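The block that comes next holds chain A.
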Amino acid sequence: ADPKLGIVYDAGGKFDKSFNQSAFEGASRFKKETNINFIEVQASSDTQAEQMLRGLARKNLDLIASIGFAQTQAVQKVAKEFPKVHFVLIDGVAQGANVNSVTFKEEEGSYLVGVAAAMASKSKKLGFVGGIDIPLIRAFACGYEQGAKATYPKVEVIQNMVGTTAAAWNDPAKGGELARSQFERGVDVVFAVAGGSGLGTLQTAKEKGKLGIGVDSNQNHLYPGSILTSMVKRVDNAIYDSFMQMKNGTWKAGVTAKGLKEGGVDWALDENNRKLITPEIEKRVLGARKDIIDGKVKVIDYRAGNHCPV
Partner candidate 1 sequence: MQPAVEFRAISKQFGAVQANADVSFSIAKGSIHGLVGENGAGKSTLMSILYGYYRADSGQILLDGQAQSIRTSQEAIRLGIGMVHQHFMLVENMTVLDNVMLGAEGGFKLAAQRATVEAQLRAICTRYRLDVDPLATIAELSVGAQQRVEILKQIYRSANILILDEPTAVLTAQETASLFDILRLFKEQGKTIILITHKLQEILDITDTVTVMRGGRVIGAVPTAGTTKEELANMMVGRPIENNLPRAPYHPGAPVLTVENLQLQDAQHVQLLADIGFTLRAGEIVAIAGVSGNGQSELMEILAGMRLPTTGKLTYLGQELPYGRRHDADGLPLAFRELGIAHVPEDRLRDGVVKSFSVMHNTILGYQDKLKNRWGLFDFKAIAARCAGLMKKFDVRPANGDLRIGLLSGGNQQKVVIAREVLAQPKLMLVGQPTRGVDIGTIESIHTQLLALRDAGVAILLVSVELEEVRALADRILVMCGGRITGELKIEEFDTTRIGLLMGGMHKS
Partner candidate 2 sequence: MTFADLHLDSVLVSTVRNAPVLIFAAMAGLFAERSGVIDIGLEGKILASAFVSAAVAFATQNPWYGVAAGMAVSAALAMLQAYVAITQKGNQLVGGIAINIAMSGLTFVLAQFFFQQGGRTPDLGQARLFDVVLPGSAAVEHIPFLGWLYAHLIGGHSVLVYLAFALVPLVHWVIYHSRFGLRLRACGENPHAADAAGVNVERQRYLAMLVAGVLCSFSGAYLAIVQSGFFLRDMSAGAGYLALTAMVFGNWRPVYTFLGCLMFGFFGAVQIQIEGVELPVVGRIPGSLIQMVPYVVTVIVLAGLMAKSVAPKALGTPFVKSR
């Protein structure tokens, strides 16, 4: 029989232009290919996450995907109550014999776009626009800076955060304003890791004739010619794979950290940014990519010690 599947998005919702949306896309792809449906709900608070998870578990679902680290505790608790139901948690690590925790090495992907940014920049001043000042966002920033500095040690990275409330993910005006102010300080490439606010950043980059870097999904198509690349975080693949494994009976519990090697993160090169990525840039980025995969270069995860080496 077909597996019964479900997704619980976190407070950002399935259209957050970030990992929730990516998860939704992966599940949709699975649905299209297999014609197997899935149930989806959004949990606006941690309490609701638990409620939703339990609600879905009671429906005897086979696999429930929980998107976002905010659901960690809820997954842990509900997984214990329903040992027959399988869970996959994105961006967090939960204990349990029936839980597969998937985290991503955002720092590795960010490193690559940092390399590309440092090379593409003429002023050697790079910008970073984050949503809220939390460890996850700092991991992006830190990887980005490592990549940039490894390429061009004197490069300067200016960082700004949009805000401190949930509104910080949906404030394109502020996202744009931060980019503008960075441009006025000489920045010419900006990496936007701020959900919907980041769209304002990319839009401003296009308007001002500067370069933007997208995040999570491949955002190159948004403003072809002015988005240098995107740091893709393949939550979609993670979900798609989980669902597939469930269908094929190969699903396994455990903890997976997906980096470049595992195809969890990457940079995006397609027809939309082909012209921006010169052969030198491409060569350098691919080189760095290989070094990381081979373990020659070790990108430090901000979250490991709560500090950034550069």
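How were these candidates chosen? In short, all candidates are chains of the complex that A comes from, given by their letters.
Simple rule for what comes next: contacts are C-beta pairs under 8 Å (C-beta built on N, C-alpha and C of every residue); 3 or more make two chains touch, one makes a residue touch a chain; residues count from 1.
All values derive from a computational prediction rather than experimental measurement.
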**Study point:** Complex member in contact with chain A (any copy), out of 1 or 2
**Key:** 2
Study note, to complete from the structure: The chain A residues in contact with candidate 2 across the complex are 13-17, 21, 132-133, 158-161, 163-164, 167, 170-174, 176-178, 180-181, 184-185, 196, 199-200, 203, 207, 222
